[in-house]
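Everything below concerns the one structure shown next.
Complex shown without one protein chain; remaining protein chains in place.
== subunit A ==
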Amino acid sequence: MPTSTRSEMVRLKLVLVLFILCFASTSTGKEKERIEEQFTEELLLRPLPDRKVLAHFHFDTRAPPTASYGRHHRIFPKAIYQLVHKFQVREMELSFTQGRWNYERWGGYDPIASSNVKPPGVELWAVFDVPQDQVDASWKNLTHTLSGLFCASVNYLESSTAYSAPDWSFREFSGNLRYGTLPREAICTENLTPWLKLLPCRDKAGLSGLMNRSSIYRGFYHSQRLHLTSGEFNSEAVNYGIMLEQTLTVVLEPNTLESGVTRSSGLALQPSWSLSSLFGRELGERCVLAKSSNVYVQLEGSLVSVLKNKWEETSAYEADTLSYEEGSLSNPSFELSVSPNRIIKEVNSLHPEGSSILYHYMMENYSDSKPFELEFKWKSPLVWSCPQAPLHASRFLMGSGNERGAIAISLQATKRSDDFLVADIDEKGCRLRVDVFQVVPWYVKVYYHTLKLFVDEKPQSQADIIEKMRVSPSEDKVSPGVMELILRLPCGVKSAAITLEFDKGFLHIDEYPPDANQGFDIPSAVVSFPDFQATTHFLEDNSSNESPLVSKMKERSSVLSYTEVLLVPLTTPDFSMPYNVITITCTVFALYFGSLLNALRKRVAEEERRLKSKAANKSGRVPLLLSKLLAKVRGRPWEPPQAASTSSSQISYKLIFKVILVAGIAAGWQYYHE
């Protein structure tokens, strides 16, 4: 062995041995009480009214502040810690979503719908703790890093045309917030794997082991989100350093065999499901590094009230919810194959429908040999609906042609908006506040003065409805157009609409994406209702030991919904046109040049003479060939014209030779180039 390597090795050995000594000694004597890193894993399952099931994975990793804990971690992912410190991120959220959340069916008022539902594609927003003039640079670097970290084209958000700086309508941070979306980004396993890498157990153990790629990507909605909050740079937050929250929200349809069964009432029975039928995997060993790992089954308030009504007809309600039969929970409407460790009820519900129920399962008691196999079996058909946001927002395009059009955002009152309880009442009467945040790419040139408002299908003046408005018009090839609005709609509003006209711009030929004819996406608008808080307050016996998912649901956050992504067809040029122009011009020039050269070389007298002699010979090459062909067609033996016989045959040989030569050259050229 070369000695130079040995000396290196000795050094390495020394260092490593010292480590071993260090950590062997410290791992035993670690009694000092201090805030530790912690990781929790949770899964929330909720039956949805349209025969689907919502599965919401929630992983929470926390690191204590660097000042007290140091910069080395044992659970917290190194990449995220370095990212936060390199770009001085105060808060950041990155989401990868496929499919669109169906607000009408799956609800829009609960914490999951308003804080975990994301627009299709990639959405990224980040708040930086740097001076105002460095925010853009930090954002650009961050996009590149995230793009590398998550194998996605997040780096396309680097261009100033792709992101914007909302002032007040999106989040309350002003100045240091940047927001960008990529509606067309396709989401796949390659984005999920790096996301899983941030978990200490990855998908080797624990709840993430359920993430069978083929079943979670088969779902109707798939949203993978990463949210981090850092208290590293401001002195106010001292109790934690960085909080990393990773959620995966999927809407799955249980594949059932007995789905066609209908009851006497004419209603179809909701499909029964189990964890293994939903995910195609069993839930075995929990992640040993997790402080707690829990599975919740949530029944929504409206479902609970439907159940209550049903049971009141038959028997006592209280007895039924808590009836345990040989380790399972069973009542006339449904059956849970495993009885929950706890039942948590919502308190102080703002929803008039009723308070929801959480069945809590602790994973500590299960292992590979004794997997957690939960089965949810419906016994009687039920119809319920999810709580809705006060207004349902949708957005569409108006107009036709490739020149101009209009964007319309329509807000339709949902069922429950009759009984608004929390609208604020001022001197103008009862008013409902709606915030709208809309980013439009620069090639869709919106004329903001054409903003028209309709309430209950009647036009309204802007001053009556708009409380606050901020518009930053787009600048060609520099920045997108941003519109932020605060609307005050009358409480009893049935429908409201905003329309904006726009002209379609022209892009430079380089700026078209490869599939330009597909159209261009206008990112989702964000519509929020600050007067309405999507919180679900559960009654917890021990608040210190609270699970992050439950406390997250407790957090006050305003109801928020995203509109559809719009697809605007723009005039796309014929991309081969420049070349066609070049070709035709060159051909004309070449023809001109060639004929000029020939004219210069022409000898009139000689040519006349040749023509004369040809006339004497009578037939040229072409007539000769024609006569040959004619003879063949007629089936008669061909009689060559007497005089020209020898010369013409020579000529035809020559011609054939030339044709073969040209063909050979062409073939050679082709071969050489392939």
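The rule we apply is simple: a residue touches a chain if its C-beta (ideal position, glycine included) is under 8 Å from a C-beta of that chain, and two chains touch if they have at least 3 such contacts; residues count from 1.
Basically, contacts and distances are computed from a predicted model.
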{"item": "Chain left out of the displayed complex - its UniProt protein name, from \"GPI transamidase component PIG-S\", \"Mitochondrial import inner membrane translocase subunit\", \"Putative BolA protein\" or \"LALA0S03e08152g1_1\"", "value": "\"GPI transamidase component PIG-S\""}
{"item": "Sole residue of A:Lys86, A:Lys345 or A:Lys654 that reaches the chain not shown, by the stated touch rule", "value": "A:Lys86"}
{"item": "Hidden partner chain, touching residue among A:Arg51, A:Arg202 or A:Lys379", "value": "A:Arg202"}
{"item": "Contact footprint on subunit A, counting only the chain that is left out", "value": "1-5, 7-9, 12-13, 15-20, 22-24, 26-27, 30, 69-75, 77-79, 82-83, 86, 145, 149, 197, 200-202, 204-205, 285, 288-289, 579, 582-583, 585-587, 589-591, 593-594, 597-598, 600-606, 609"}
